[in-house]
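A single protein chain has been removed from this complex, and every other one stays in its place.
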Amino acid sequence: MKKYYLGIDLGSTTSKAVIINEKDEIIGRGITNTRANYEVAADIARLEAIYNARFSLLKERLADDDSFSTEHERYISDIENVFQFLQFKNRLDKLRIQLIQTAEETIHAEDKEAIKKIIHSIFDKIEPEIRNAYMKGDLGAKSEFFRDIIGERYHDGVAESEKKYFEELMVLFDKSITPVENEMVEFDFKNLVHQAMEILDSKYSELTKQQEDKSYHFDAELNLLMGNRKDISNSLQTHIDYIAVLDIHIANMTGTGYGRALLPFPEESIKSEILCHAFGAHAIFPNTRTVLDIGGQDTKAIQADKYGLVTSFHMNDRCAAGCGRYLGYIADELNISLNELGPLAMDSTKEVNICSTCTVFAGAEIRELINVGEKREDILAGLHKAIVMRAMSLIARSGGVRNEFTFTGGVARNQAVLKYVTALVKQNYGDEIIINIHVDSIFMGALGAAMFSRRGVDVDLPDQKKNRKELNVLAK
Amino acid sequence: MSNTKDMDVKKEESMVLQKNMLANLFSELSNAKESGKKVVYTFVPGNLSELIHAFDMLPVYPEINALQSGMRKKSRDFIREAEKVGHSEDVCTYVKCDVGMMMKGNIGPTGEKLPEPDLLLLSYTGCFTFMKWFENLERLYPGVPVAMLHTPYQEAGKITPEMTEYMVKQFKTEIIPKMEKVSGKKLDDDKLKQILNNSLQAEDLIQKIFESTRNVPTPIDAYFAGVYYIGPINAGFRGTSEAINYYQTLYDEVMDRVDKGLGPVTPIGEMEEERFRLVVEGPPNWTSFREFWSLFYEKGAVTVASTYTKVGGVYDYGFRHDPEHPFETLSEYCMNCYTNLNLPQRVDLIRKCITEYQADGFLTNSIKSCNSFSAGQLLMMRNLEDELGVPVGFIESDLVDPRYFSYSNIKNRLDSFFQMLDQRKMILA
Partner (left out) sequence: MKKLHETIEKAADLAFDMHFTAAKEWKSAQPDRVLIGHLPIYFPKEIIHAVNGLAVSIFGTGDRMQIIKGDAYYQSYICHLPRGVIELALNDNLDGFDGFIFPSICDVIRNLSGMFKMLEKGKFVKYMDFPQNFRSEVGGNFYRSEMEHVLSEIKKINGVSLNIERLNEAIVLFNKNRRLINEIYDIRQETPWKLTISDFYQIIRGGMVVPVQQHNEMLEIVCEELQHNIGEPMDKIKVVVSGAFCEQPPVGLLKTIEAAGCYVIDDDFTLGARWLEADVEENTSDPIGALVDAYLKHSTFSSAVYDVGNPKGERLVALARKRKADGIVFAAPSFCDPAMLDRPLMQMVCEREGLRYIDFQYHENIGQFKVIKEQVGAFSDSIKLWDDTLVA
């Protein structure tokens, strides 16, 4: 039996899971927002990674089968999108029920029906919107998490409905989202994939009908798919069924991240995120010597040797200035989403000089700057720069930047941060420094953890049942 | 079986001795009015214990009161009290804790009220804030004479004749006359000589105790247990026969552990496996002292040397009080305290400890209150890391401000540090 290894990185804002094979290759990734219940967050990430792994293994399997061609990949990606939507929909339905139930229990009789009606109408509108977004593989750049996606759309829906119920509707949401979000749901993979395939079926038949609609983008692959989708889905069926029940044998797992101590793992399976980030970054970029990781709660500058082992590290001091969390405060202050910060800052033509990267003072400072007429994008540019300056001083503390330099963590996905990191690294340490950023930068910690678990003592679990039981500990 | 028992009894002996010594001191202090003994408020670094005994006075150490308040969880309220009257959140919490304690009735660690000072003896060594502290005390006790002893800093990494001359003159023209006036006694040279002789014996012993960490496993923890060991010598007993007796007892106990190949004693018993040997720079946190310590012993980390245990005197290079030259030797003692050394000297001393006691890592506990320690620590650390290739760790806390001790923050950093050390051991092996 093939062995797989799981790494879980329980961060302060997001929880990540990575599954690797025996060659340290990532075969599954899962990510969710960290919430009050850390274990649920870790478990959701873990399940997502397992589903994702099944799809990877499916693709791998198909690649080995000569009778399949590239168009099948497209089909499988489509299935994966719909698959995700179905999971989303499950929560969406639960949230609707929860909202109605909460309304039933807490709203005065005279308003009850009106409010319930509004909730239904909002959800009736949201559901097809989200479905379409998943179908097109396009949820916008804003956020990929249930709470964020649904929160924003619900809020829009409330804003469009009767003003007199605004308060009640918002309170209902706040009361209902948490239990739904913290509830652990396990899906039957096979069943869900079949559902997905059925939905896709209808998608493609609809598309055939709309051939003339010029606004819809057609490409060769899609054309092919539409022509012989029935054949494809039939021929895939056996592979899918095989993968759906395949035992993804997790031989060992390691937890890391800010909340790692809260994971129900034995002590030897808990590793510091410092070690994991360095190890993960090194696996992707083997020449990595200096790693910068900007996470939600901590910023770390790490020096590693040629094996990816840590020789020295520095973390931010007591105040969380300059961490991802700081960007969260700023986003709240400006009433925009976290993922919009970077792009906005990139529009700046001149950054405002920001003095305090203190989270406590940031709000007041921003308000004052807006009062004196500074542009929002220029303030944001200044704030991003200030954060990067803090990170640069941490790097200097740990011994400076050595070639190559790898930037990891969720904040590495922020374009403005990236711009200043690149500029300041080159300015202070020379143009010859190679700067690595990977699309999987946010998964580096989880990857490192998975790699540690592969190198640790293998927990050889005899059968699938035991394996599942072991993993389900997470859900409790 | 009987061996273990013996050991337990022996282990307790020095602890019992220490406890009694301190209890006696505080009871003497609470009876000072009746006994007519004069009370001196003074500091640990550069303390003039020998002179205080020579004049039959009793010492009160505001720093020690502050750290005791921290350990007894009273410091939060005291600090708040001082901040209410305008002290900034940014400044030294020892000062604020002490000022707050006085404002709340000056109840000492044993629950008895501390007597008011008859003399404020400001031996100002290695910390600028001491001076400000005494200016505050002087306002709290108007009319109480202040004797100021300015200890020049070892800025060039050495003690020059001019520095010693400056100090000796201060003894002769300022310190002794004021102590004579307050105590009503003339300085008895022979008595002082005898006391100095006692000091040197205790100093010999304490240095040997701290050098016992050369052993693997080390029989003692030089930081967390070390702060208890320095209690008597720093808290007014240097120069007494009780101190000699205490350190002799302790030394015997430590040697016994060495013979048996035992590791240090922790609050949960003997440390079974010595996994990491550390040298620690910086004072400990007092408000969560036990929790702080547990973060180390739970991972098998033990301290083989600490700079904090040298604030009341550095004996590593052979300095001992010299009965033949009382004022010169007192001057030299003051100038040799750890925080009166310049940064290159501090690095030298730490380097010596890391190499001689075979440390696996060097850890800095950077204390918010204490700029004398903290300013420059990052450079010192870099320097040691570059030069010795020793892995370094860095954490932050405060002396007695519980608002500045974050268990999870420190644990996160320490665990990463220990795991890094572990990894390194694997590579080296």
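Each chain carries a letter (A and B) given by its place in the written order, and its residues are counted from 1.
Rule of thumb we're sticking to: a contact is a pair of C-beta atoms (placed from the backbone, for glycine too) under 8 Å apart; a residue touches a chain by one contact, two chains touch by 3 or more.
Quantities reported herein were computed from a predicted structural model and do not represent experimental measurements.
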| item | value |
| --- | --- |
| Candidates B:166, B:228 or B:251 - the one touching the absent chain | B:166 |
| Sole residue of A:77, A:121, A:191 or A:393 that reaches the chain not shown, by the stated touch rule | A:393 |
| Sole contact to the chain not displayed, among B:63, B:81, B:396 or B:415 | B:396 |
| Residue of B:347, B:363 or B:390 touching the missing chain in the full complex | B:347 |
| Chain not shown, touching residues in subunit B | 85-88, 90-92, 95, 122, 124, 127-129, 131-136, 138-139, 146, 148, 150, 152-153, 155-156, 160, 162-163, 165-166, 169-170, 173-174, 342-344, 346-347, 366, 368, 371-372, 374-380, 383, 396 |
| Touch residues of subunit A, complete complex, unshown partner | 317-319, 321, 353-355, 364-365, 368-369, 371, 389-390, 392-397, 424, 428 |
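In the analysis below, only the chains that are shown with their structure count from here on.
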| item | value |
| --- | --- |
| Rounded Å distance between subunit A and subunit B, as computed from the means of their C-alpha atoms | 50 |
| Residues of subunit A defined as touching subunit B within the complex | 258, 261, 271-275, 298, 305, 307, 309-315, 317-318, 397, 399 |
| Subunit A partner contacts - residues on subunit B that touch it in the complex | 378, 382, 385-386, 391-392, 394, 396, 404, 406, 408-409, 411-413, 415-416, 419-420, 423-424, 427 |
